[in-house]
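All protein chains of the complex are present and in place, except for one that has been dropped.
Moving on to chain A:
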Amino acid sequence: MHHIGVRNIIKNWGAFSALKDVNLDVREGEFLSILGPSGCGKSTLLRIIAGLEEPSGGEIFIAGQNVTLDPVWKRKIGFVFQNFALWPHLTVFRNVSMGLELRKTEKAELYNRVMEALRMVQLEALADRLPAQLSGGQQQRVALARAIVLKPAVLLLDEPLSALDKNLRQDMQVELKALQQTLGLTTIFVTHDQEEALSLSDRVVVMNKGVIEQLGTPDAIYNQPVSEYVAGFVGEACFFEGRIEGNGQAKTLRLSDGTAVPIRGNGIQVGQSAVAFVRPEWIDLNKLDISLSPGSPQGTIERLMFFGQSSDYLVRLGDRQLRVKYKSDGPRLAPGDTVALCCVARVLPGNGAAS
């Protein structure tokens, strides 16, 4: 049962078309992320769903109702803005209570509901402060409390965490997800941070230049992207182009330099040309016995990059550089070592051409 329906939404700014026929169903209680680079139309789509922007064509449904012509204040939505947009002249309490005041909520109930919302975001103690007297993380919590106090049908968030520093952002991700699950809120979360999208969402939408490239679970988006664009956007990827060869089960991609990479994927046909990709953690580097993997692409170690919990080798492969996850059970390699790349690359459908 879908809860939010986006049907054939088009948005033009003059001659520029920001959204080109977007269709999307969001399920009840689902946490859905919209992921894409700057300017691809994420905010525009979210604002159209909220009613803050008028579509040039198409329809929006919320809980089975066609709300396309409803103004924002009639749609039952909670919206969290990127810069929080707290009202600077009102206290935390009044920021959260405004929506209830407008609905002429009875005093005792208003107080209880505001305090309950503030408790959920752990801010009861700061109810009398002004927004300017709060840290970024606290402001973000107020914005969240303001959106959920009205018990909206859907929660829409436009890059709500991007103004926070990394540690705080990770804490807030956990809190946000917990809150969303407790309340069972249908949530659309806009971000350009792929890790954030993958870790929080039930499903992810990847957008590119006003169209949806792929909609799927985080696992499907990461491991089975439908295009080179998606594969490259949601994670580190190295692409190989070649012709499919093989007999029986084992198929390989023969590259132009004569080396071959084992491949997997759906609908692979021998003789076709194709594009395949590998992720840094799919690759094993093999130094001691290059003959173990005859015909594999070979590269040279350039350096080891240390990140704390993990490290990457930077490997030069012809005229490009790729990342390979360092594995503690693998060989220890030094810059200058020649290595063979052992991996199974995943073939992109439809020659991997971006749609």
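The criterion applied here is as follows: a residue touches a chain if its C-beta (ideal position, glycine included) is under 8 Å from a C-beta of that chain, and two chains touch if they have at least 3 such contacts; residues count from 1.
Here, contacts and distances are computed from a predicted model.
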| item | value |
| --- | --- |
| Protein name as given in UniProt for the chain not displayed, "ABC transmembrane type-1 domain-containing protein", "ABC transporter permease subunit", "Phenylacetate-CoA oxygenase, PaaI subunit" or "Acetolactate synthase small subunit" | "ABC transmembrane type-1 domain-containing protein" |
| Which of A:I4, A:V22, A:L52 or A:M115 contacts the chain that the document leaves out | A:L52 |
| Residue, one of A:L102, A:A178, A:A250 or A:M305, that touches the chain absent here | A:L102 |
| Residue touching the undisplayed chain, where the options are A:W13, A:W73 or A:F306 | A:W73 |
| Per the touch definition above, residue among A:I4, A:I48 or A:L150 touching the missing chain | A:L150 |
| Residues in chain A touching the chain absent from view | 50, 52, 71-73, 77-79, 81, 83, 85-89, 98-99, 102-103, 146-147, 150 |
